[in-house]
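Of the protein chains in this complex, all but one are displayed in their positions.
Letters are used for the chains, namely A and B, taken in the order the chains are written, and counting of residues starts over at 1 for each.
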Amino acid sequence: MASTETLRRPASGFRISRKMLPYVLSLPALLVCIGILIPFFTAVIYSFQRYRLSQPWARQFNWGENYLNFITDPAFWNTLKVSLLYAGLTVTLELLLGLGIALLLQRRSTVNNFISIMLLLPLMIAPALAALMWKLMTNPSFGILSYLASLIGLHDFRWASSPDTALLTVVLVDIWVYTPFIMILLLAGLRSLPTQPFEAAALDGVPRSFVFFRITLPMLTPYILTATLFRLLDSIQQFDIIYAMTQGGPGNTLTVFQVEAYLNFFQSTNVGRSAALLIILWAITYTLSNVFIKNWLRLRERARGEA
Amino acid sequence: MYEKEKDLISAFLRGEVDRRGMLKGLGAAGLTVGTAGTLFNMMSTQALAADFDWKAHSGKKLKLLLNKHPYADAMIANLQTFKDLTGIDVTYDVFPEDVYFDKVTAALSSGSTEYDAFMTGAYMTWTYGPAGWITDLKEWINDPAKTNPQYAWDDFLPGVKNSCAWNGQPGGALGSDDAKQWCIPWGYEQNNLSFNQAMFDKAGVSVPKNLDELSVAAAKLTKDVGGGVYGIGVRGSRSWATIHPGFLSGYANFGQKDLNVGADGKLSAAMNTADSKAFHAKWVSMIQESGPKDWSTYTWYQVGTDLGAGASAMIYDADILGYFMNGGDNKMAGKLAYAPFAANPAASAPTPNIWIWSLAMSNFSRDKDATWYFLQWATGLEHAIFGATKMDFVNPVRASVWKDEIFRERLNKSYPGYVEMHDVSAPGAKIHFTAQPLFFDVTTEWAATLQKMVAKQVPVDEGLDQLAESINRQLQEAGLG
Partner (left out) sequence: MDTMSPLERTLRGLALTLVVVFFMFPIFWIFLMSFQTNETILAIPPSIVFSPTLSNYAALITGKLQTAAGTLDIAFMSNLGNSIFLSVASVAVSLVLGVPAAYAFARHKFRGSEDIAFTLLSFRFAPPLLVLLPLTQYFQWLGLSNTYLGLIWVYQLICLPLILWIVRGYFEDISADVEYAYRIAGHSWFATFRKIALPLAGPGIAAAGLLAFIFAWNNFVFALVLASADKQPVTVGALAFVTSSGIQYGQIAAAIVLSVTPTLALALYAQRYLVEGLSLGAVKG
C-alpha cells in the first residue's frame, strides 16, 4: 500500500501525529452527521410502539407487533414487491441508457460538452414539479404527449391512470429525471480512463466489442457502482414522482414504501406503523449498500493492484 | 363631515336599517363607493368596539398558519381592520394547499408554540382533537366576558356549525350536547352540479334530477358534444378527497352510511349492503362510460380545470369549484350554471356532504384569550360581509350573509342558479361521515377500491366485501371495532 508509505516521514509544521491525522480529518464530518442518529434511534423506538397520534392514551410498547402484522398483511407484501420492482426497473434502465449516452458523448468536443450539460436540465427541476408537468403533458385533453400518442394511433392510452401503464409511466418520468445523474458520473469516468490500453488495443486490431467488454467496462466498474449505489438508494425511496403523479394508485399499483409511510404518518397519523415500514426500508437499503460497498472496495483494491 | 352618512351607517349596524336601505341612502347622499367603504369600515370598527373591550389584549402578538386560499386572501386583505380594532399584531405563514396539512401535522405534533391559530378542515380535527393539539372553543363562545355581544353564534348555519363539533367518542354524533367545538366554520363547500349550459343545449340535455338521469345525461353529453368532451367530472385519485365530495353526497342521499355504530359503541363497516352495492355499481359504470380518461389520477384541481377549459360538460363536486371556474381567465368563464342535486329519486332534498374550511386554536398557543379575539373577529359577521361582497369568500357560513341582498344579487348576476342551489340544499348539508380517528384510513382504502372497480380489476360486490373486511380488521386493530 503505497499510500501509507507516502506519509511515513513526519511533516514539518503541523504537529498532528501521523496516526491521528485521518481521524482528525474525518471526525468533523462524522460529528456533524452523528446528531442525526439520535432522532433515528427515537424513530426505532417508535416502531416498537403502538403509537397513533390520534390515540395518545393508548400509546405503549407492543414490541415487534407492528412488524409481525406485516407478515399477514397483503398490502405490505405488495409494497415490498412494487418498491423492489420500481427500483430494479429504473436503476437498470437508467444505467443502460446513461452508459449509452455517456459513450455517445465520450469524444471531447464543444458540441458534446454542451449537450451533456443541457442533458442535466431534467435533474435540475425538482421531481415534484417535474411530475406535475408530466401529469399535464399526459393529460387526455390538454396533454401534448397524449396528443402525439393519438397521432400514432394510441387514442386511448391512459398513462398513469391505468393500472396497466401506471408503472411504466412513472418509470418513464424517473428515467427522464435521473438518467442524467448516471450519465454525468459515467461520462466523467469514461473521460478519465487512461488512454494507453485503448491505443494498444487499437494497434493490435482488437475487435471493438472485446475492447468494450474487457477493457472499458472493467475499468469503468467503480464509477458504475458508485452511480448505481446512489441511484438505488434514491430509487427505492422514491416518493415525489409517484405521489405527485398517482398518489400510489390506481388501486394499489404503486404503493411503494415511502408513499405508504407518508400516508400512514401524515394522514392516518399511525406513527408506529409508519416508523416500522421505514425501518424495514432502511434495512433493505443498508443491506444493498453493504453488498455494493464490499464489491466497490474489492474492485478498488484490484484496480490498485493492477496499476 | 359626513355626519348624516355616519348616522345612516350606525343605524345599519344597530340593525335599524337594512343593507340595501343604507346603501341607497349613501348613494343618494352622493358618496362614492370608495368613501362609503372607508366610512363603513370606520363605523363598523366603532360599532364593534362600542360595547366590548376589543383593546383588552392590545400590544400582544399572534401568528397564524394559513392555507393559500381565497379565504385566507380575503382575511389578509382585511387584517388591518383587526389590528386597528384590537391593537394586536398578527403575522402569518401561508403554505400551498398541496403541502399545507403536512405542515400543520408537523407543527402540531412537535408541540410547536409558533402558531396560535390555523386553518383546518373538520375531518382533520378528528385527529387533532383527540391528539390534544387543539382547544375546545365552547368555553370561549359561551363566555360573555370574552366574546363580543354581536358575535351571534346562532347565526351560523346549523349543519355547518354542528359538523365542526364532536364529543371525541369514535362514532359520536356531530353536534351532540356534549360535543366539543373543535373549530369555527369559516367558509364551506357543498357538492352539487355545476355545468356548461351551452354544451347541455348542444346535446339537448336537461339538468338531471337523480343518479340514473345523471348517468344518462353524462353519456349523452360524452357522445353528442364532440371534441373529446366528456360528460361528468368526479374526483378519482387515490385519496380521501375522492370519497367526500359528490360520491358521499349521493351515497348519503340513499341513506347509506360509511360505518355502523353498535349499541356498545363499536364501529363496523357499512359499505357492503345491497343498496350500497347498487349505488357503487351505478357510480362505477358512470365513470367508465362518461368520466374523465385520467379519472384515477384526477384530483380537485383537475375537476375545476377541465370544467373551466371546456374539457368536461358537468361536475358533481364542490360548488365553489364551479364558482371559481366561472371567472378569471378560464375559457368557460361566464358560461357555467348550477343546480342542486339529489341522487336518490325517492329523496325529498339533496344531502350534500360538505367540506368546511375552519379556524382552530392551537392548544400550544401562549395566549388563548388573545387568539380568541382573532378567531371571533375573523369568523364574525363584519368580516364575513366584507369577504362575501368584496372578495371571493364563498360560501359564507352565516345565515345573515346569505340573506344579504347585495351578496345575493352579486351571485345571481354572474352565477345563475347558485343562490337557489344553496338555499335548496343547505338544510341537508352537513358532514355525512362517521366521526372517528381512522377517517383517512377508511376513505383512502375506499378510494383505492373504487379505482380497482373502475379499472375492472375487481367486481363491485366482491370489492366492497373485501373493503368492509379490511376496514373491520383495521377498526379492531385500533380498538374501535
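Please note the rule applied: contacts are C-beta pairs under 8 Å (C-beta built on N, C-alpha and C of every residue); 3 or more make two chains touch, one makes a residue touch a chain.
These figures come from a predicted structure and were not determined experimentally.
**Student:** Identify the visible chains that the left-out chain touches across the whole complex.
**Tutor:** Listed by label, the shown chains it touches are A, B.
**Student:** Among the options B:Ile287, B:Ile320 or B:Val454, which residue touches the chain absent from this view?
**Tutor:** B:Ile320
**Student:** Which chain B residues touch the hidden chain?
**Tutor:** 68-70, 73-74, 77, 92-99, 102-103, 106, 109-112, 114, 227-228, 300-301, 304-305, 308-311, 320, 324-325, 327-331, 391-392
**Student:** Residue-wise, where is chain A in contact with the chain that is not depicted?
**Tutor:** That gives, for chain A, the contact residues 1-7, 9, 11-14, 19, 21-23, 25-26, 28-30, 32-33, 35-36, 38-40, 42-43, 46, 100-101, 104-105, 107-108, 112-113, 115-130, 132-134, 136-137, 141-144, 147, 176, 179-181, 184-185, 187-188, 191-196, 198, 202, 208, 222-223, 226, 229-230, 233, 237, 257-258, 261-262, 265, 271, 274-275, 278-279, 281-282, 285-286, 289-290, 293, 297, 300, 304, 307.
The rule we apply is simple: only the chains that are shown with their structure count from here on.
**Student:** Distance between chain A and chain B based on Cα centroids, please, to the nearest Å.
**Tutor:** 41
**Student:** Show which residues of chain B lie in contact with chain A when the two form their complex.
**Tutor:** Per the stated touch rule, the residues are 101-102, 105, 109, 126-127, 130-132, 228, 237-240, 292-298, 302, 306, 309, 311, 437-438, 440-441, 444, 447-449, 451-452, 454-455, 457, 477-479.
**Student:** In the complex, go through chain A and note every residue touching chain B.
**Tutor:** 52-56, 58, 69, 135, 138-142, 156, 158-163, 245-252, 263, 266-270
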